Each structure stands twice: as C-alpha cells, then as structure tokens.
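Apart from one protein chain that is not included, each protein chain of the complex appears where it belongs.
Per-chain numbering from 1; labels A, B and C assigned in written order.
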Amino acid sequence: MNGSIPVIVTGAAGKMGRQVIQAVAGSNDMILMGAVDRQHLGADAGEVAGVEALEVPITPDLQSLCALVAQEKQAGVLVDFTHPRSVYENIRAAIAYGVYPVVGTTGLSLEQIQALAEFCDKASMGCIIAPNFSIGMVLLQQAAIQASRYFDHVEIIELHHNQKADAPSGTALKTAQMLAEIGKTYNPPQVAETEALPGVRGGLGPEHIRIHSVRLPGLIAHQEVMFGSPGELYTLRHDTSDRSCYMPGVLLSIRKVRQLQQLVYGLEKILD
Amino acid sequence: MNGSIPVIVTGAAGKMGRQVIQAVAGSNDMILMGAVDRQHLGADAGEVAGVEALEVPITPDLQSLCALVAQEKQAGVLVDFTHPRSVYENIRAAIAYGVYPVVGTTGLSLEQIQALAEFCDKASMGCIIAPNFSIGMVLLQQAAIQASRYFDHVEIIELHHNQKADAPSGTALKTAQMLAEIGKTYNPPQVAETEALPGVRGGLGPEHIRIHSVRLPGLIAHQEVMFGSPGELYTLRHDTSDRSCYMPGVLLSIRKVRQLQQLVYGLEKILD
Amino acid sequence: MNGSIPVIVTGAAGKMGRQVIQAVAGSNDMILMGAVDRQHLGADAGEVAGVEALEVPITPDLQSLCALVAQEKQAGVLVDFTHPRSVYENIRAAIAYGVYPVVGTTGLSLEQIQALAEFCDKASMGCIIAPNFSIGMVLLQQAAIQASRYFDHVEIIELHHNQKADAPSGTALKTAQMLAEIGKTYNPPQVAETEALPGVRGGLGPEHIRIHSVRLPGLIAHQEVMFGSPGELYTLRHDTSDRSCYMPGVLLSIRKVRQLQQLVYGLEKILD
Partner (left out) sequence: MNGSIPVIVTGAAGKMGRQVIQAVAGSNDMILMGAVDRQHLGADAGEVAGVEALEVPITPDLQSLCALVAQEKQAGVLVDFTHPRSVYENIRAAIAYGVYPVVGTTGLSLEQIQALAEFCDKASMGCIIAPNFSIGMVLLQQAAIQASRYFDHVEIIELHHNQKADAPSGTALKTAQMLAEIGKTYNPPQVAETEALPGVRGGLGPEHIRIHSVRLPGLIAHQEVMFGSPGELYTLRHDTSDRSCYMPGVLLSIRKVRQLQQLVYGLEKILD
C-alpha cells in the first residue's frame, strides 16, 4: 500500500463512478482515498459500488479530500465522471492541491479546456481529458487514420440499440472527422449514383465519408469502418458490451497522468 | 446419355449462357442439344463457353432446334438468359413445341407473364421464370419471412461494388417487399429519433423496414437482414462472389420443370 | 384480469425465475399467482425480481399453489427453471392439478421425459419442455436444416466469453446434430488437406461438420452457421447479449401450452 497511488473519485455513486471504484479496488498499485457524490452520503463507497466495504464514506466535499491527499507521499489522482456543471470546478480544485485529474465528463467548452490547459502549464501539472476511455476504440481510430493514407474509399456503419435517439453516434462522427483531417476527399464516384429510396446511401459526412446508422433492440454499441480498393476490403470493427470496457483506459490514465506536465486531450495521446 | 434431359440454351454466347453451357456439360443427367445466339454463329458452343468441344454449333434458329428436340424420347428444356425483347417469343416457341422453359431473363411485363401462364395452362406445360436463381438468396428470403412472424424489428444492409449505380439493390428491395407482405409495420419507435446527417438512418422501405446501401470497390454482392429483439440478434447474410452461384438453381429448375403443368414464378416455388 | 392466464413460477428467486416474473408482470394477458423458491421466503416475488410489489410472497410449497390455481376459471401454467433434482416432481405435481408446465430446466433423462409424456397423454394435458427458449436460435436451426438440403458444405463457428469452460457449446453441437439427421455426409474433400498446427481446422462433428470455438473476454454468446457452394456463401448468425432474449419464447409457450394435449420437446414444435 505504501507506494500505492491515492485516488479520489467524483460522481462516485454514478454508473461510471461505481465502475471506477471497482476497478481501483481491484488494482494493487492504487488505493481509494475519497469518494464524492451528493447521493448516498455517508455510505461506504465500496458497498455502493458493489464490492466489499472500503471504509471510504461518500462525502460532498472534494476540497477537503484534495487537501488530505496532498499530504500523502505519493501524488494523488482525481477521476471525474460527473456533470458539465461541476467538472470545471472539480478540475481546478484538484490542480490547485496538486492532485492530477483524469476526466471523462463531457461538455467542457473549448474555452474551458484552454483555460485549464493554461492552469496546468503554470502549475506544471498533468491532466488527461478524454471523450472516450475505450482503448479499443482509440486503437480503431488510429488504425483508420493510418489506413486513410492508402485507401481512397471508406464508409462507416455504426449499430446501436433502438433506445438511442441521435444518429449518427458521436463516436462515428468523430471517426469520420479524424479521417477527414488528412485533407483528401474520399469516395470519388465511379458511376452516376441514383437513390430509389432517399437516404438509402446513408448520411454524407465530412469529405464524402458515408455513415450508416442501424438501430435495433438486441444491439449494444458497435462501429465498423470499411476501407475498399479493387480486389480488397479492410474492415475495422469495435464492439462494446459493457461499461467495464472503459476501465483499462481509466487505469492507464491514472498511472500515466502523474508523469505529465501539461493537459492532454484524448486517450490516443498517452498510447505510445 | 439415353435418359439424359435434352437442353437448348438461348443467349449461348452471353455471360450467363456460357455458365449454363458449362454447367450442363458438367452434369451427367443432361445433354446440350442446341445453342442459340446471334454472335459466334457456327462456332462450337462448348468452346465458346470455355469447356471442351461439344459438337453443338451456335445457330440463330430456335424454332428448328425446338422441332428437333421435340422428336426426342425425353422431354426437352429451354434455358433462356437473353433480352427483354426476345424472351417472350422464345418462351412461346418452346411451349408450342413441348419444350419446357427455364427463364432467367428479366423485363417481362405482368401482362406477358399472365399470357404465358395461360398458354402453359392450355398446353399443360410447366415453365419456371425466376428473377434470381441463387438458391442461397431464396433460402435467405424464406428464412427471413419465417423470422418476420416472431421479430418486430428488422433492418437490411446490402453491400455492392462501387460500379453499381442504383440503390438499393433490386434483391434487397424484393426482400423488404416479401417481409412487408406479412402485413405488419416493423420497427415501432422506442424514442423520438433525430438525424444529425440526413439519410444516416437509411432509406425507409415498405412497412418501415430500413435499408442501407454500402458501395465500395472490393465489395462484390452481399445482403444482410438483421432481426433484433431485446437481448438477441438474428442475422441472415448472403455473399455472392461469382456467377457460378446461379448454376445449382438453374440445374434444379431443369430437373423440376418437366414435372410441372403450369407456369411458376420464383425459384422458391420449387424448393420443397 | 378476468381472462388472464394464472402463472406459477418455480425457481422464482433464481436468475431465470426473476426474468420470468418480470416478463409475466409486463404482459397484460397473464397474472402471477404464485412464486416458489427456498430462498427469500416470504419476500414479495415482484420486489425480488426488481419490479414493483406484486403481492405474491415467495413460498416453498408448490402443491398448495397448484391446488389454488386449479380453482381458477382459466387454466393455469407453471414455469419451471429450477434444478435437475426437483424438476420431475414439479412437473408431475402440476399435471396432477391440471396446471400446464412450461419447462426450461435441463437435466431430465430420456426415461423421465418418456414417463412425463405418458402422464400427459393419460391426463390429456399439454406440457412444453425446451432446452433453449430463444426464438432466434430455434429459427436459425430451422433455417439451417432447410439450407442443408441444398448445400453440401457447412462449418459452424461459435464464440463465447472466456469464462466458458466447455467447447463446443451445447447449442452448436445440437445444431450440428440437427444438420446431421438429414442423413448426408457434408464437406466432401476437394484436396488432401494438411494441418500444420493440429486442431486448426476445428473439431470434427457429426457427418464431417467442422465446429470452431472461439473464447475471448468481450464476447457474450454467438453462433454462426456458414454454408458454401461455388460462388456463394449463406450465413446464419445468432447473437445473445442478455437473458431477456428467452422471454418471448417463454411467453409464447405460456400462451400455447394450454392448447396442447400432449408433451412436446423443443420450442420449434410450437413455432408454426
């Protein structure tokens, strides 16, 4: 325990927070030092997360916990899966106390991220903000960018359960944007295409990348990027079945953030 | 050879005609008796098809061949993969001579098919007209119809090479129409869906069946029907890589058409 | 409620029993009348199942519940997901009281099933015993049997999480056995095959059907049956992500069992 990384979890009673507490409790190089939430106040964070009692009560007070962790020998880490309203202040508080933030909460504005980056620079503190902690998805996106240099034709199919209201998925659109950044227009037409049913050829994303969204009960969360050239297809597919898939990325971030002296955005920045 | 089925092929020098001649030449219960085309006149039909010489010269005259075959002990079969302009007359000629037609040529009007059906009835002759001789595709469609009775949610994805101009594929639309005929509306919405990119949710086919068309070089011809219900997915997929895939259906039709006393439309009618 | 089907659930506190109670509570043509288990005695069955209170306490006494249900106007149904030790007596008790059994418990011997069938015959009572209540899987198996008449080449790939110790899965083996019953030997060799790594070509199931078992974390439960012939592939795939997938089959059985006068084995017997 002596060399363990002290970890504070905000949003401790939420779905992601509970997963993080389970993952931290199951890792032998970190230790849960604090759990913040407005619900389940006073309850044991481990029991709320469905693991054994960890003797860490849920409190509403992040500042005091940061002050406590600041006294540890080992530099501490804050893992924040909370809400657009609270995430900015949580990160500032952590950095002020020398606690390194790992942030999965979405909704920070570009201005806020810029301000936090400057705050990190002044303090020479690392901070990792990532919209997606799935290592598999980041690997898929990196491999797709690599393939985009050699293939001129690509379409994306994303498939989700039919409770999902928006289409395309944010992740599929992000993938398309990453492919578009290389600066070429995909899918030069070979024939004059006609659509007998409007929409059948999918949505036209950036740089002519076609995106197709399938919604069915029984699906969970899936993304497929298909590259084609004469005589060959190269397909990258990611299937998510469970929130636990984000934990390897969160744990990797906890281990790496303390070696950084600046804010980085995106899990891909710390995959080497 | 004595009990072999005599076969005439029209469109003998075309892509499908050559395949049929290869398939007939490779079957030990049938024998090629005639080959009709306007091109390669006088050439050996077997050599044109890329198999050994069959001593059947290509001629322009279907009538004479039908008259010849009519003298055989075994009832003969005409296989027609020609052109909308000639197919109707070819079928009439064959029936008039007691030769059973197996027809893959598309473009016959409903009125023409009706007239041919009456002609068959009067002559007590069988005739098989099929828009698709792929047994795998027909099995997929039959299995999809069976599944449609138990699943309320279905989407179709069809994928073809990017030389294909029209979308959706005729076969995918046909599959959707077959599923629609059961008389229910699919995909009752669970949430109010929004499309950030128009068309991303695909084309809206009959009875709310969504169809998605992917076009990429490297693809050939593929169709996927996905049924979903809570906790499970049931997917039927058909991949075609080669025109040879239609031959089992053609050979089956050659063997079965002589047992029929009427015109049937669709390969599924003779799969029992 | 007046015309509702009275339902008793044995194994009410088990994973499947809870799902059944949720499904019955969510159906407007059935009503939970009794819940049997040795655990959670006295607790409300609805609350144990994670739905609202249903005012049905869990009791250990199936006989009394059957006697009670026997007095209802509507014929009742017993749903049994319990244990090989108790299932036989549970079914006998239900039939004796005129309650129709729907049974998902595995482990009954052929002799026991035969004895129960005779007991049903004497009482002119219906009973449904099924090793798999997934309608999608039964549809896949039926479609595969249909395809096996036209394809001579088939391989099965089943994929499960790496907590599963046995391979192949029972369902994959069952599918292979169903395909074997048609009475032909599949996969006639085209070349003399060699295996540079022993086992790479999979396990040799009945009638030369190859089966491949993949085990990885992240997988749940998947089965793929691939039929091939020159130029085409026909693939049937079933993906299960959740125990809820069995509920449509259980509810269908509850509705159909009361119209039967005999024991039937296998969900496929009631899919028409």
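The rule is short, and it goes like this: a contact is a pair of C-beta atoms (placed from the backbone, for glycine too) under 8 Å apart; a residue touches a chain by one contact, two chains touch by 3 or more.
No experiment lies behind these values; they were computed from the predicted model shown.
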Pick from C:C66, C:V79, C:L219 or C:L236: which residue touches the chain that isn't shown? C:L219
Of C:V69, C:V102 or C:L173, which sits in contact with the chain we cannot see? C:L173
For the chain that got dropped from the picture, name the residues of subunit A it touches. 134-137, 139-140, 142-143, 146-147, 150-151, 227, 229-248, 271
So that we can see where the missing chain sits, which residues of subunit C does it touch? 153-155, 157, 162-168, 173, 187, 189-205, 210-219, 226-233
Missing-chain contacts mapped onto subunit B: 218, 220, 239, 241, 245
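We adopt the following convention: only the chains that are shown with their structure count from here on.
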Find me the chain with the mean Cα position closest to the mean of all the protein Cα atoms on display. C
Proportion of interface numbers common to subunit A and subunit B (over half same, under half different): same
Chain centre separation in whole Å, for subunit C relative to subunit B (CA means): 38
Per the centroid of Cα atoms for each chain, what is the distance between subunit A and subunit C, given in Å? 39
Per the centroid of Cα atoms for each chain, what is the distance between subunit A and subunit B, given in Å? 49
Contacts with two or more other chains occur in subunit B at residues 227, 229-233
